[in-house]
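Here the complex is missing one protein chain, while the rest keep their positions.
Our next item is chain A:
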Amino acid sequence: MLRDTLVLFRHGLGVTLRQKVGIVVGAIQPMLFLVLFGPIFTTFGTWETLVPGLIIQLGLLSMGLAGFGVVFEKRSGVLERMRVTPASRLALLLGRVLNNAVTLVIQTVVLLAVAFALGLRAPALGLVAGLVLVVVLGISLAALSYSVALTMNEELFAPVMTTAVVPLILLSGSFLPMSMAPGWLDAISRVSPFRYVLEALRDLFQGHYLTGTVGAGVAVTVVFTAVALTVGSRVFNRANA
């Protein structure tokens, strides 16, 4: 399985790096928020609060819509051609998901670089730890996105996913911490795993590593990823995927 995953990952990475436009397009929206909303936000908040939110937004937009790729592969018969090889079905998923993760790393690093230029100040350890957390979360999001793309009507995938991503971004507290929200909204947001990951990121960016918030974020990420990969591999295994 590992070999097949690497084979598919390397191939996909080559394609991704050749088509640089896709990497840029996926990062445009968070970058616009950073540049056009950041200077306003920092009149009452800090870059260390805003930037983690934008990274979560980036992850949700970039990885949540990763399934678009497999929609085209399914339609053109490419996916079925691969499913009839002896390659592990989990590898067919992981190879793609890891490729998406690299895209997310590149986008996040660029976002952080611009954020630094604008005034973000966070410790290197916090940034690296945050990046790891985001990449793992991105892997799970991409796996779920592929699952939805393979099970849902192709025409419905785009409107459903883009509609789902927006409330997830808002409920995570990407733009304003959910502690500022009224009780009912705060309670709803606690159902979203992204809130916990975001709060962990904010702690990490402020150099607070061994906190309950970081622990909760890590735990949620691990559980979410395990569930997402299980669902994803089952869908890839299924007859009509």
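Observations
By definition in this document, a residue touches a chain if its C-beta (ideal position, glycine included) is under 8 Å from a C-beta of that chain, and two chains touch if they have at least 3 such contacts; residues count from 1.
Operating definition for what follows: contacts and distances are computed from a predicted model.
Comparing "ABC-2 type transport system ATP-binding protein", "Radical SAM-linked protein", "Response regulator" or "Hydrogenase maturation factor HypA" against the UniProt entry of the hidden chain yields the protein name "ABC-2 type transport system ATP-binding protein". Counting over the whole complex, chain A has residues 4, 7-8, 11, 14-15, 18-19, 73, 75-78, 80-87, 239-240 touching the chain that is not drawn.
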